[in-house]
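The structure that follows is given in the form of structure tokens.
Removed: one protein chain of the complex. Kept in place: all other protein chains.
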Amino acid sequence: MSAATTRKQPFLNRERRRILYAFLAGIILFIIGELVRPGFASPSGIRAILVVASFVGIVAAGQTFVILIGGIDLSVPWVLNAGAILMVTSSLGHDARAIPALALTLGMGAAVGALNGAGVALLGIPAVVMTLAMNGIMQGLTLGLSGGMTCTSCGAYAPPVVQAAVHHSFLGLPIVLWIWIAIIIVVSFLLAMTRFGRMTYTVGNNARASHLAGIHVSGVTIVLYALSGFFSALAGIMLVGFGGQAALGMGDPYLFQSIAAVVIGGVYILGGRGHYLGSVAGAISLTVLVSVLLAFNMPDYGRSIVYGVVILALLLLYGREEENG
Amino acid sequence: MPIPETILAASGPRRSRLSHALTQNIGLALVVALLVACIILYCGLYIATQHRLPGGYELTSTLNNTMPLAFAALAQTLVVLTRGIDLSVGGVIDLTNAVAALTLMGGPVSTTIWTIAILGIGALCGLLNGVLVAVGRLQPILVTLSTLSIFQGIAIKILPQPGGAMPPGFTGVLANPNVPLSLIYIPLIGILWAIFRRTRLGVSVFAIGNDAMAASSHGISVKRTTILAYMLGGVASACAGLFLAANATAGDATTGDTYTLTSIVAAVLGGVSLFGGRGSGLGALFGAFVTVMVVNILFFAHIDPLYQTFYEGLFLLAAVIAANVIGQIVRRRR
Amino acid sequence: QSSGKTYKIALSNSYIGNKWRLEMENVFKAALAMDPFKTEVVGSIYNSGNDVSKQSQQMSNMIAERVDAIVIDAASPTALNGIIHQATSRGILVVSFDSGVTAPSAIKVNISQYDLGKGWAEWIVKQINGQGNVIMVTGVAGTEVDLDRNKGADSVWAQHPGIKVVNRFTGMWDSSTAERNTAAVLPSLPKIDAIWCQGGTDGVLKAFISANRPLPPTAGEAENGFRKMMLGIGGHTVTGYSAGSPPYLSLMALELARRILNGTYPKKNIDVPNVFLSNADLKLGVNVFADQPDSFFDDFTAGGPTSPVDICAQAAIDGSACTDQKLIINLPAA
């Protein structure tokens, strides 16, 4: 057995295989879409779907961080809405104010997230309760402070640079996709190659043991939730860029979608295992699935059923847990 | 009776039974305290604004409006105890509510039969979830996320348009608007829960939530227990759907959706651990009452409607923090 | 008309996450500060989100508070029937609007959603001479409003076999969802000759613009963003036909409640006529607002003292009372 000490782990371990399969599922769904509706998987079709997926993917980055430590962020919808509104009201649609507005908005997201983290780590409030309450708090604050979005600046447009970042292309890809690629690289690097990433996994595996090994568990927790808030706010900014203006209710769909993307991508809901690349694959395949279903001319109830069945079928193909024992 | 050669002697006096009971049921004790505090606050506000005491009507309507959530929270608890989570609670409520709207219209006999059939539908939904989790070895959150969508779709298919009318007798029993008949359901749930806790199945559910591997080495079938827990959860969700239909006197295939999240919150408030193995259905029941009392308290506090969710959020946090502080004090005392 | 009595009237709203609902509440709030309501009515506003049991609980509290009338925008057409019945049987007047309710004892104030869907479709048929590809962007599945609007449209398509509905998908009445969904399907769609859209119209059009598609004739809601495009503000011009549920339905319901309570109007339902506007009917500052967000609903007033409601734009924008104009609400002749 000592001869085995140098044995290498297979490159395609379970987790990596799972990410690969999630990507494959997306590709297969693209092909099905193309068969049903020629043009679905045309370059412009793929680009449009990836742009839509990028919003989910950005929120899912934050959700990945908190789920990796066994938490969850239910405050996504209204942090996102608040981010969108803060972006337009602080920039008033002027490019000159875009930078401070971006900083303010992202800072707001991170601060709200940090509060979530502090509630979870320092006050011991269950993440579900803390972040759900925070969602309500942000909704109340957003509606109340903007007078129900009636403030004079609420109707402002996103600064042209922000709109351009979503709609314009660079080397054939919309800039928003470049941003997403940058996020994928940074987040994956952060998780895989940095001390902070390592601490994230250790806390997710066993907070008690991490604490006894000298890891600042509460600090890590707070930073992770802050990142989640940050990414929600960023998604809000991207969405106002996409639509031009802030609208209430923009964030609603992103809660379940982001969680679904993360868990479908193989991140374990009780923490400690998974990669952002998995969440990316999850975001893409889910968006393609929704789009394929939209392309089928079928009633909504049918879409709803098929959606569930397809996800189950995909998971039965690749997402099964190991038999324990 | 063998006489041990060596006796491992006690080193000090044992802790009192009460102290054990308190620390073991700390979650339950806290939610009860929380509920009492909410009720006191509510009564204070009510008297201050209405210049009279809340009476039978207030009691009846609060009970009737809480019952669906109470059952949904119970359903959630059964699944969460196994270290799972059930996002399809809302879907099962949609589905059973829709079926109720279509079928509960005849006389008492047909109504009774259909009521039982609807509970059976809930059990089937739970069976599907349970089998996919236990035999399919999929993560519970993924399974129930998918089945949520499936159940919602089926519900809209069978009841595309809200409608139907519950027979008065059905409403009279489940959600009587005039007498606080629902008062009997609370002890009933309490008794059912106590019975459940004292069955093999109940113990097994807790055991697999504690440590599935350890439970299986004691001969507990993890698969069977998981499936049964989801099925019971399905039945409880179906109860929620029925109570919702009774309270509404009609059906709607979309009203269950909100229960997915609120059931989790009620369970967590009730001291159920999302990591499984710890908690009580009774706690979840009280957790449901706390969430409804929060609505009442904020109503009579007459808050700017735009800021309403802000205060709800703050209140929820304040309540949980207060409960935590009390819990710490109790724990430190032992 | 004043009878010298004051009435307690509460608005029970459900969802509060979009601009329409906010405007609806704003005009309500503004009206409470204007004559005749200023002297005759003590009003209050509550939101419950899409949670029926919460709305039901809030209505119970209104009953406990012994209000004279409840004006509701319901989370479900049927799920509140039980509580509505309780209210009316206690002599409380219940007036529903927008998301209507089926409870027979409630008075309803609404536009005909069926006619709205039909009107849009008929305009499209005329625009494209009964020949061509149409996409339908629908609303929230399982709701009555969605269903009625679709039915209205389908009744028209049935008579025009030359019209091909090439795709039908939901926009959830939300610009941003509509935009995303449209963007996702657009690449695979053939040439589109017309758009029929229940809501989020501006989002659908933005998706067309992003995909460099020409803007076909569009029948849609009354979003400011859509109407701005009809006027060519922002560089793209669309031939459009805009109509929707006006947010001032809440005012008509309020006025109806007041009139019924003081005995000057019979207890009966009111049908509010649909007002369709085409490009030529639009006037900046009257029914389109350059400085309001795209998501603003422009049909808060039909303009002029003879229209159903005449109220200043400021009331809809921030809920403040109008300073230079009187509030006029014209209920149909009794």
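Per-chain numbering from 1; labels A, B and C assigned in written order.
Following the convention adopted for this analysis, contacts are C-beta pairs under 8 Å (C-beta built on N, C-alpha and C of every residue); 3 or more make two chains touch, one makes a residue touch a chain.
To be clear about the criterion, contacts and distances are computed from a predicted model.
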Name under which UniProt lists the unshown chain, selected from "Sugar ABC transporter ATP-binding protein", "Cysteine desulfurase IscS", "Hydrogenase assembly protein HupF" or "Phosphoribosylformylglycinamidine synthase subunit PurQ": "Sugar ABC transporter ATP-binding protein"
Where the missing chain makes contact, among the chains that are shown: A, B
Identified contact with the non-displayed chain, of A:I69, A:L132 or A:M199: A:M199
Residue, one of B:Q50, B:T112, B:N176 or B:S216, that touches the chain absent here: B:S216
Footprint left on chain A by the chain that the document does not show: 1-2, 4-9, 193-196, 198-199, 201-202, 205-206, 208-216, 272-273, 325
Touching residues on chain B - with respect to the absent chain: 1-2, 4-12, 14-15, 17, 20, 23-24, 195, 197-200, 202-203, 206-207, 210-211, 213-220, 277-278
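Note that in this section only the chains that are shown with their structure count from here on.
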Computed distance of Cα centres, chain C from chain B, in Å: 36
Geometric centre distance via CA averages, chain C-chain A, whole Å: 33
Centre-to-centre distance between chain B and chain A (centres being mean Cα positions), rounded to whole Å: 30
Chain B: positions in contact with at least two other chains: 156, 160, 306, 308-309
Residue list for chain A, restricted to those that touch at least two other chains: 139, 143, 147-148, 300-301, 304
Footprint of chain C on chain B - complex, ascending: 46, 49-50, 54, 57-58, 61-62, 64-66, 68-69, 101, 155-156, 160-164, 171, 175, 177, 244, 246-255, 257-258, 262, 292, 295-296, 299-300, 302, 305-306, 308-309
Contact set on chain C toward chain A in their complex: 16-19, 22, 25-26, 138, 141-142, 165-170, 172, 174-177, 179-181, 183-189, 203, 206, 210-211, 225, 291-296, 317-319
Chain C to chain B touching residues, read off their complex: 13, 16, 25, 44-54, 56-58, 60-61, 63-65, 75-83, 85-86, 102, 140-144, 147
